[in-house]
Structures are given as C-alpha cells and as structure tokens.
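Just one protein chain is left out here, and the rest sit where they should.
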Amino acid sequence: MAATPTRLLSSNRAGWAMAAPAVGLILLFIIVPFALAFGFSFTNQRLFSPNPTQWVGTANFQQLLGVSTLTLEPERDASGAVVLDDDGQPKYPRLRSYTRNNPDYPHLQGKQEWFSFGWGDSRVFVLASDVVFMKALRNTFLFVLVVAPLQGGLALLLAVMTNQKLKGINFFRTVYFMPVVVSIVVVSLLWRFIYDGDNGLLNNVLGWLTFGAFEPVDWLGNPSTALPAIIAMSIWQAVGFHMVIWLAGLQSISPTLYEAANIEGASRWQAFRYVTWPGLRNTAVLVLIVITMQAFALFAQIDVMTKGGPVDSTQTMVFQAVERGYRKQDIAAGSVISVVLFLIVLTISLVQGYLTREKK
Amino acid sequence: MATVEEAQGTATLEARSVSWDRVWRYALLILGAVIFIFPLLFMVMSSLKPDAQLLADTANLRAFLPVGDISLDNYFGAFRRAPVATFIFNSVLVTAVTVVLSLFVCSLAAFAFVFLKWRGRDIVLAVIIATLIVPFETIAIPMLIVVNNLPWISSDGLTLGWLNSYRVQIVPFIADGLTIFLFAQFFKDMPRELIEACRVEGATWFQIYRKVVMPLSGPVLATGAILKFLAMYNQYLWPLMVTQDEGYRPVMVGLQYFFQLNPVWGEIMAYLSVITVPVLAFYLFLQRAFIASIASTGVKG
C-alpha cells in the first residue's frame, strides 16, 4: 500500500469494526436477496409451482430485450399499383404472417410491433419480443429525465425561499413538506379525484380560470396526458422531501461567509453563485442521486392510478417487475427486470459519478 | 445639514424597499403554501362530511371548506371499524426503534468511510452505493426467503423464521445505503484537521465519533431521521407479507381495512387524518431540534 498523507487516519481494525454492523445488515438483507433474484433470472423459477425449476441460461434476457427490424413493401395489385386501406394509407402485409411460424423469418418468431416509420415507399417496422417492457423502459427514462432536474431545481428554490430569516418561516417549511408526510399511496388516491375527466377539480378550476373556454381533459384516461399528469403529481408530492435535504445543506454553510460576501458588496445572485452553490456541492450530488434512484423506482403512483394504462402509456419497469414477479407469479421474469434495471442505473450512476467527480 | 438630511433620506428609502421586498417574499411563500396544502385540507375537510356530500363536493372548492353537514361521525366509525390505536402503536414502535438504530449504525459506518482509511473501504462503499439502486419491490420475495431461514433465540429455544414479530419489520431496514450516503456527504464537509488533532491528542475513534462529529451533525441527524421515519411509517408491502397476526399490523396495512366492497370515503379520510398526526408531530419536533442544533453549534467553519 502506498503511504497515505494522513497516516493518522489509517486504521484497518477500527474502520472495519465501525462499518461492520451496517455492512453485515446490508449484506444479509439487500445483497443476498438481490443475489437470489440474480440467480432466478437465469431460471424458469415460479412463485409457486409443482414443476421443477430449470436453468434456462440467458433465455429470459433475450426474451426481454430482443429487438429486430423488418422492412416491408406495400401490397400491390396485379397492375403494380399500391393497395390502399380504408383510410387511404398504403396497405402492408399482416405482420403476424412474418412473426408466427414463418420458416423464412425464424428470428422474428413471437415478436410484435413496437413502432414503425416510413422509409421511401416501404415501411420499417421495429419489432420487439417484449413490447410492453420496451414501452416501460421508454416511460421510465422519460420520467427520470423530466423529474430529476425539475424536482431538484424546484426543491432548491423552495429551500432558498424557506431559508430566509422571516417571521413564521417554520410554518411555510412545514406546509411545503405536507405532501411528503401524506404517503404517496394516499396522495395518488386523492389525485384520482382531482384528475377525473368528467367532474374533476382540475378541470373545473381550469374552466373557471378561462371563463369556460377550457375543454375538460380526461387526464388519466388519455394516453398523451396520463404520464405528464403523473409526473406533475410526483414532483409536487416529493419536492418537499428534497427541500429538506437542500435545507440541511444550506444550514451548514457558515453565516460568516455571507457576511464577508455582503461586505464585499456582492449581489444576491453573486452570493448564491459564489458562496451558496459551492457550499452545496456534496448536497447536490446527494439530491441528484436520490432523485434519480427514486424516479427509477416509480411504482406506487402507477399501481394506484393507472395500472400502466391507458394503452401502456404509463408502464414502468418496477411496475412490470411487480406485475410479473408477484401477480403473474413469474418470479424469474420479475427478477430479470430487476437485474436489467440494476445494470442500467449502475451504469448511469458510474457515469454521473465520473462527471461530478471532484477535480483537483 | 444637507448631508445629514441626504443620509436620512437614503435610510428611509432603504427601509421602504426592504419592506416591499418583504411583501414580495411573503407573497411568494403564500403562493407556495396554497399549492402544497390543498390535498391535506381536502383530506381533513372530507373526514368531517358524510359520503354523499363529500363526493358531491370533490368537484368544486367546497372540498376545501368545512361546510354542510359537519360532524366527527367518520372518526367514530373509523375507530369502530378497525383497531386503529393498535396499528398506530405498532407503526410508531417499529418506526421509532428503526430510526434510532439506523441513525447510529449508518452514521458510524459513514464515519468509517469518510474519516478512516482501511483495506477494502472503497470497494465496500461502492457496493453500498450500488444497493441504493435496488428498489425494494423487486427483492421482496427473495427477502422473504431470507427471513424465513433466519434463526432466533427465544423462550422456546432456537427457532427458525422471523414471521409475525416486530423484529422482522425492524432489523432488515436498520442499515440502508441512502442513510449512510447522506451522512457521508455531510461528513465530507467537516474539517479533517479537527479530527486529526483529536487523534494526536490520543482520543479513540469512537470518542471522536461520539464527542466531536456527532455534536456537529444536528442538521443531518434530523434530515436522516425524518427521511427514515417516513420510509418506515409508510411501509406496506413488507409488513403485509410478514405479519399474519393482526396484533403486529402497521397503519398502511390497516388502511386496507377501509377498502372493503363498499368503502366509506369519509372514514378513509378520517383514518388518514389520524395516522398523519404522528408524522407531522415528529416533523415539527425535529424542526425545532434542528434549529436548536444549528444555533448551538454555530456550524462548521
């Protein structure tokens, strides 16, 4: 081992002794169960079944992640003209004739259309073995990409607002934290009323604000608004949680630094930029990582509000993991999703860690 | 003369702008408050109304006002329907014990990760941070298999399996990556020179942890406590899987008592209002402690 600059701080025995309780518990209650799940993902393990468990190798992963493309020419009639369907669009041969028991296309067996796009005269179909999972993957990423910056930023704004020396500031801190206090399951239940398409509060309020010009929207029943509605509610619910973390960071910045900045005649923005933000560096890493992890774990809101619908527009990875592993009793299929999720988030956090590493 | 008057003039101007500034700040704060408080208001107000009125009111602003046929009937109904006091007792007990143990175990580990150098430290830390990534829902079943195979010594001698107990709701959640990570991030901001100085003076590591680092950790202890409290108090899936005996059930499992064939929404709201009280009380208590700790330590330099 290379000599460290602070040899005083080297202590193998004390270090292990102090870390041991936590490490032991995490090993037993997180790592061992995860290792079991990892093992299940290579088998056909069921939650309960009289059939013996078999090793299936990477078959589950292939089933989950398999993607292919198929380019099809539109159908033509005898004269060579493109056949149009009822809506006047070119008609393509039925996909199922390629993906079911077609000896010429063995690699397409069992796949379904994920999406398609036009390519000159023909059309490219992107097929996936597990379309629902692909949609879940896409929705999960969308959720994380929107929620992480918005929630982190709003939480910081709230923290700065409630870090002022004002009378009654504790009241506001408490109020902003309220939605966190009420659990997400309960909040989701309440918002089902608010988002209701026929008689919901949100529609009524928007109607009043626009003097009736607003057309009521079935927020959770419409594939294009369901995920945004859940995103908005999720940010609203958890922003107070991250406000508290930011606050703890803000509170540990020494007031003498602000006094110094004040004496130097720094503007409020300059004080934030040169005193507050640098002092929040470790907090920022924490908040970003926590939000990202929580966002990837999106489950309760989906389970209570939409069950993945309408038409898969709110499917998420963890929801599918629970749906398959528990409700459809296919623990191997649930475990595969957990493992894939783990690998994805691990990769992201390694990249995140690399980008936010302390540059010395 | 003139200079003095001028000076006075600027002073009043400043005072005036300061008060306008104050108004703006309050206006912003109040706007925020309105946005954040309404579901809670909805919950509490609904708990006072009979169902027919409650449901009719959801469509308009009456949902947030104590108007119409107001009574505490739903509260009596909720307590008749389910052993609410038992659920709250169980949840508070499990949560409190877990929070205390968790803060101790996790801060100790974080201390070791940040201030000490030991063989394997970096790899262990990386693994612990990686565990943050595993959503609980995805490992619930394997975890059930684990606790089923754990031994315990009791008056009956050595027994296998932890089902139907408080410990099965507590022990698995004492150590978690998030709390360790939280402490570690805050410890990183503490002055290392102070620790080294204590070492030179011959203090043991545990003494430094207890006498130097912990007293400086008020804000992070409060933050860690409230986050852990919330996570534990809102546990649902796990207690459902491991407690078959009504005597061990916590509040979120208790919530399901209200979703029978014909739920009475007023009682659901009353139950929710009641179970929110301990969390709110705990948060207010911590906020006070939190501020006191900031004031007394003057925080790091």
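As written, the chains take the letters A and B, and residue 1 is the first residue of each chain.
As a working rule, contacts are C-beta pairs under 8 Å (C-beta built on N, C-alpha and C of every residue); 3 or more make two chains touch, one makes a residue touch a chain.
The definition used in the following text is that contacts and distances are computed from a predicted model.
J.: Leaving aside the chains you can see, what is the UniProt protein name of the one that's missing? Options: "Ion-translocating oxidoreductase complex subunit C", "Nucleotidyltransferase", "Multiple sugar transport system substrate-binding protein" or "Amino acid/amide ABC transporter membrane protein 1, HAAT family".
T.: Of the names offered in "Ion-translocating oxidoreductase complex subunit C", "Nucleotidyltransferase", "Multiple sugar transport system substrate-binding protein" or "Amino acid/amide ABC transporter membrane protein 1, HAAT family", the absent chain's UniProt record gives "Multiple sugar transport system substrate-binding protein".
J.: Omitted chain: which shown chains does it touch?
T.: Among the chains that are shown, those touched by the missing chain are A, B.
J.: Looking at A:Gln112, A:Asn282 or A:Gln352, which makes contact with the chain not pictured?
T.: Checking the options A:Gln112, A:Asn282 or A:Gln352, the one contacting the hidden chain is A:Gln112.
J.: Using the touch definition from the top, which of B:Ser19, B:Asn148 or B:Thr204 touches the missing chain?
T.: If we include the chain that is not displayed, B:Asn148 is the one touching it.
J.: To test your reading of the contact rule: which positions on chain B touch the chain that is missing from view?
T.: Touching the missing chain: residues 51-52, 55, 58, 80-82, 141, 144-145, 148, 161, 163-164, 237, 240-242, 244-246, 253-254, 256-263, 265.
J.: Residue-wise, where is chain A in contact with the chain that is not depicted?
T.: Contacting residues on chain A, toward the hidden partner: 44, 46-51, 96, 110, 112-113, 131, 192-193, 195-200, 218-223, 306-312, 323, 326-330.
Everything below uses one rule, namely that only the chains that are shown with their structure count from here on.
J.: If we count contacts the way the header does, which residues on chain B are in touch with chain A in the complex?
T.: Listed in rising order, the residues of chain B that touch chain A are 22, 25-26, 28-29, 32-33, 35-37, 39-40, 42-43, 58-60, 63, 105-106, 108-109, 111-113, 115-121, 124, 127-143, 145-146, 171-178, 180-182, 185-186, 188-189, 192, 195-196, 199-200, 204-206, 209, 219-220, 222-223, 226-227, 230, 233-234, 236, 252, 255, 272, 276, 279-280, 283-284, 287, 290-291, 294, 298-301.
J.: With touch defined as at the start, can you tell me which chain A residues reach chain B in the complex?
T.: For chain A paired with chain B, touching residues are 1, 4, 6, 8-16, 18-19, 21-26, 28-34, 36-37, 40, 47, 158, 161-162, 164, 166, 169-187, 190-191, 193, 196, 199-201, 204, 236, 240-241, 244-245, 247-249, 251-254, 256, 279, 282-283, 285-286, 289-290, 293, 296-297, 299, 318, 321-322, 325-326, 331, 334-335, 337-338, 341-342, 345-346, 349.
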